[in-house]
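What you see is the complex with one protein chain gone and the rest in place.
Moving on to chain A:
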Amino acid sequence: MQAVTREEALELYEDMILGRNFEDMCAQMYYRGKMFGFVHLYNGQEAVSTGFIKQLNQPDCVVSTYRDHVHALSKGVPARAVMAELFGKATGCCRGQGGSMHMFSEPHNLLGGFAFIGEGIPVATGAAFAAKYRHEVLKQSSPDGLDVTLAFFGDGTCNNGQFFECLNMAQLWKLPIIFVVENNLWAIGMSHLRSTSDPEIWKKGPAFGMPGVHVDGMDVLKVREVAKEAIDRARRGEGPTLVECETYRFRGHSLADPDELRRPDEKSHYAARDPITSLKKYIIEQNLASEAELKNIEKKIDDVVEEAVEFADASPLPPRSQLLENVFADPKGFGIGPDGKYRCEDPKFTQGTAQV
């Protein structure tokens, strides 16, 4: 295990606490009627998000699924922007138009937030393709190497066609992408073992010619080590890696899931491996920080999450006039005129019956 500095350890700790507290607050807010629809919480899986995303730079991209709040937070999207989005307010990161399953942030290179499993993986592959294209065609190079893209998805997605198609293309063109499988053993109520002929997902990497790695996804330091190696590989242009993280979600699939199928002994097994508790223990045993310092971090995060709720509460709902904006790239008008330039505005464009 490579050593982790005090700063790094505290950064990891703070990020995981943020993820956990935020999600707990989401549950509270949902049951209080401030948040609606399908909300999928990440409790228990924080080590994967923190372990990977904290290794990234700003130009690197993250693509996620519907379980995306914590990926957004790890990538740097402010908690208030995510909370406001969840409340459906105009100040949300997507102006209230996306919701829980569609978190996007262009400045943080968070490319979504996708509701259908697997449909984000090709988008991530495209972002990685663009990184390679920028380097080879546009001759835009950075001293760090290629910009890297992380695609997060679950065990259920690994039986989906898009997964396999993208493993093939990514390896074929040596794209700077890492396929991060958050194997929490369950796809709603479908156990991974009941739906998958060969449940060892990491093995599917070498089948396509790329390294396949299995890691304990409840241990942020182990995840971090694997992540670092995969990211460095990608930056050097050596191509993709498939990383299977063994992890667990402490809550149900979504807030609407009664979570009756999973056995109590399975849940308690993983609860004992809570990544936050493990890291806390490690930090204290290795004398990287004191309990009091960690408590301070927890207090600080409490405040951040409280503030996020206050901000979201105080924010306005989107006005009716916002309904038809952003359907097209040019929010008010559209199209190219005979002179090759954009035409004048037509507010009826998004109604599909514009008078040109």
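In the analysis below, contacts are C-beta pairs under 8 Å (C-beta built on N, C-alpha and C of every residue); 3 or more make two chains touch, one makes a residue touch a chain; residues count from 1.
Keep in mind that, in the parts below, contacts and distances are computed from a predicted model.
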- line: The chain missing from this complex carries, among "pyruvate dehydrogenase (acetyl-transferring)", "SNX4 protein", "Ribosome biogenesis protein NSA2 homolog" or "Glutathione S-transferase", the UniProt name "pyruvate dehydrogenase (acetyl-transferring)"
Query: Which residue, A:Phe87, A:Phe129 or A:Trp202, contacts the hidden chain when the whole complex is considered?
result: A:Phe129
Query: Among A:Gly19, A:Gly51 or A:Gly113, which residue is in touch with the absent chain?
result: A:Gly113
- request: Check each of A:Cys61, A:Leu185, A:Val220 or A:Ala308 against the chain that is not shown and name the one that touches it.
  value: A:Cys61
- prompt: Which residue numbers on chain A touch the omitted chain?
  reply: 61, 63, 92-99, 102, 104-106, 111-116, 119, 121-134, 136-138, 161-162, 165-166, 168-169, 172-173, 325-331, 334-341, 343, 349-356
